[in-house]
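I am attaching a structure below and will ask some questions about it afterwards.
All protein chains of the complex are present and in place, except for one that has been dropped.
Lettered A and B in written order, each chain numbered from 1.
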Amino acid sequence: MSAEIREREALFSSKNIKLLKNPLNLSNPITVQVLGICSALAVTAKLEPAIVMAISVTLVTAVANVVISVLRNGIPPRIRIIVQLVVVATLVIVVDQILKAFVYDVSKQLSVFVGLIITNCIIMGRLEAFAMANKPWPSFLDGIGNGLGYGLILIVIAFFRELLGSGSIYGFNLIPEQFYELGYKNNGLMILPPMALIVVGVIIWVQRYYTRDLIEKN
Amino acid sequence: MQEIFNIFIKSIFIDNMIFAYFLGMCSYLAVSKTVKTSVGLGAAVIFVLGITVPVDYMLNEYILKAGALEWLDASFVNVDLSFLSFIMFIAIIASMVQLVEMIVEKFSPALYSSLGIFLPLIAVNCAILGGSLFMQEREYQSLAQATSFGLGSGVGWFLAIVGIAAIREKIRYSDVPAPLRGLGITFIITGLMGIAFMSFLGIKL
Partner (left out) sequence: MYSNGYIFRYAAIMVIIAAALLSTAAMLLKPFQERNVAIDKMGGILASAHIPDVTASNSIKLFNEFVTEEIVLDQNGEVVESYTEANKENAKAFSLDMKVELYKKSQGKPFELPLYVINKNGQSLYVIPVRGVGLWGPIWGNIALSSDLNTIVGVTFDHKGETPGLGAEISTAAFEDQFIGKTIFDNQGQFTSIMVVKGGIGKLPENERIHGVDAISGGTITSNGVNDMLKDVLETYLPYLQKHR
């Protein structure tokens, strides 16, 4: 029994918990590591695609991290980028093909994201920076943590963009009709990609105001 | 000839990878601290786009497209390998990036270390894959057109990153609120530049 406890402690040691928690704030993939910006701009005009994307990226990062971590000792460094990309792309495409064959409706909604997932720099970035040098289990946690950190920011951006740009949340209209009659208008600028950048800028501002360690020195 | 030139200009200014499509943002934001490194990364992107787009064009035209294998044998006319295009494009891009990495490491170790993780990340720089996918989608008529599109997109990306790097070098002397310093203000400036570049959108060439 004591062996079992030791095993569990090893699984969720404080170091491993950190792997899960840090990406949510201190090493957030978007606001600190600057990874995965393109997809953050592309899917955050509405809340729904942002959530779908957050879930898919979390799963893919975790699985890809584990696979690469298992293979890490055999991969020749010179061709590691190709190996990583081929592994990720093959995984994602095969899953997409299976979805297309058996749950066509789901696949239709997700296929938009397939390209975005494969080229998402978070996945490549974590493979390169973490999975290549760590064991499978920590790599798995790292993947989940980074996926969640990424998803968190995505959902915050999408919340504000949808609320101010389309006047709705998750497709439900929130702004009462009377507001529009009084002259309130949805801000069309919010759904354009440049505003996503500015929203991220503001999020960084707020985050660093509270987490002083992250402030950059000139 | 004129068509080729038009494509070149169009892909630099009107269809700018950064400001019109917001592709290749990660390395753009992270490696734009000084003009020197951004020139290095920009040149690498021009090089990679300038090679991968024409190579992927040939690949698409003679192997992947529906009926593309006709030149081998008439019986292959019904073969459609386009489901492979994504992974083939990625493989070409990854090998080109690996090549660039080796060249940079050999000839400019200083640049190599300052680019850090972002050199391998060119491989997933969406601007590069975007270049190949746009090329496939827009059905360019000749290799020359595809090449000029690839190079033009690269130059557009180069201009954008050098531009923001120059702004960031100057902004160092301004009094930006501490939490906004560095990355935060860069995001906001990029957003503003993007809005400015939108005015090019309506131009037809």
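One rule holds for everything that comes next: contacts are C-beta pairs under 8 Å (C-beta built on N, C-alpha and C of every residue); 3 or more make two chains touch, one makes a residue touch a chain.
What you see is a predicted model, and the numbers here were worked out from it, not measured in a lab.
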_If I'm reading the header right, one chain is hidden. Which shown chains does it touch across the whole complex?_
A, B
*asked:* Considering the complete complex, identify which of A:Leu19, A:Val83, A:Ile153 or A:Leu214 is in touch with the unshown chain.
replied: A:Val83
*Touching the absent chain when the full complex is considered, from A:Ile55, A:Val70, A:Val94 or A:Leu174*: A:Val94
_Touching residues (missing chain, whole complex) on chain A_ = 42-46, 48-49, 74-79, 82-83, 86-87, 90, 93-94, 97-98, 100-102, 104-105, 108, 111-112, 115, 161-162, 165-166, 188, 191-192
_Touch list for chain B against the chain that is not drawn_ = 66, 83-84, 87, 133, 137-138, 201
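Here, only the chains that are shown with their structure count from here on.
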*Centre-to-centre distance between chain B and chain A (centres being mean Cα positions), rounded to whole Å*: 22
*So in the complex, which bits of chain B are touching chain A?*
22-27, 29-30, 83, 86-87, 90-91, 93-95, 97-98, 101-102, 117, 120-121, 123-126, 129, 133, 172, 177-188, 190-192, 194-195, 198
*Can you list the residues on chain A that touch chain B in the complex?*
31-32, 34-39, 41-42, 78-82, 85-86, 89-90, 93, 97, 114-116, 118-121, 123-125, 128-129, 189, 192-198, 200-202, 204-209, 212, 215-216, 218
